[in-house]
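Just passing along the structure, written as structure tokens.
Missing here is one protein chain; the remaining ones are kept as they sit in the complex.
The block that comes next holds subunit A.
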Amino acid sequence: MANFLMKRFLQAIFVLLAVTLIVAFAIRLTGDPALMLTQGAGSVTEADLMMIREALGINKPFFIQYYEFLKGLFVFDFGRSFMGGTPVADLISKSLPATLMLAASVMFVSIVISIPLGIKAAVSKGKWADQTIRILSLIGLSFPNFWLALMLVLVFSIWLQWLPPSGMDGFASFLMPAFTMAIILTATNVRLVRSSMLETLQAQYIMVARAKGLSENTVLYKHALRNCAIPLITYFGLQFGGLLGGIVVIERVFNWPGLGTLAFDAVSGRDYPVLQAVITILSMLIVGVNLLVDIAYGLIDPRIRTE
């Protein structure tokens, strides 16, 4: 197990290097930030542009810039934003908690809803409960999330005026963004839980557990759930990555002060250091979560632990 984790850890470092390198390269293809900054200004000479480039540090060769970025990474120094010169680390430490809290509540809501529903659907396969759950999840799957977000704002903020339409301010402000994304994730998760549960319920040890006289809840939530936890956790881990990507759109709609909003502004302003930092942090999160998933395998299944 220790060996396996060491391997995964080295892989994670390699993945991070590759991601940051590609991002740093690709971002520089988007155009010259100096031109962006001088847009609308009157007469700008080539010498002025050179000066700006030097001040921003983008006149140096690419690999020097990348090396400096990597060096900064170890001390959590991502340079300064091209827009306003705020240290990028400050921007990140302000937005990261907002995004993490939102993502965590989305995953939490989705898992807490989808596991009991998926199990219920599996146990009552073919009966009305199963059909209802499947139809609901199909409906949930068919919503585009930005549309759902706007509809929720329309109903709950504008008509009913129950919830704040945007910003992050207390528990109530979490409800709409979290549910918008959770509904779509839950729709997929219910189907996943249902199908892995159906497979596990066929197993002989489930019949054995029932033959012991255990209650149906013990059979399902203790004996069966732990056995189908591996595909579920794998999927939840991957889903978390997708979620961080999808959060950009939702953060825009709800004006959520998170990494997504930060990245969105950085793209439109060709703010290299900010965008580079946001993507690095996001990929670290994704790689980290998948590392945790690998560790969880061993905790769940003793057969993997002894390998």
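FYI, a residue touches a chain if its C-beta (ideal position, glycine included) is under 8 Å from a C-beta of that chain, and two chains touch if they have at least 3 such contacts; residues count from 1.
As a convention for this text, contacts and distances are computed from a predicted model.
Missing from the rendering is one chain, named in UniProt as "ABC transporter ATP-binding protein" (options: "Anti-anti-sigma factor", "Nitrile hydratase subunit beta", "Glutathione-dependent formaldehyde dehydrogenase" or "ABC transporter ATP-binding protein"). If you put the hidden chain back, the residue from A:T30, A:Q131, A:S215 or A:S268 that touches it is A:S215. In the complete complex, the hidden chain is touched by one of A:I113, A:L192 or A:I300, namely A:I300. Although one chain is not displayed, its contacts with subunit A can still be listed: residues 203-205, 207-215, 223, 226-227, 300-303, 306.
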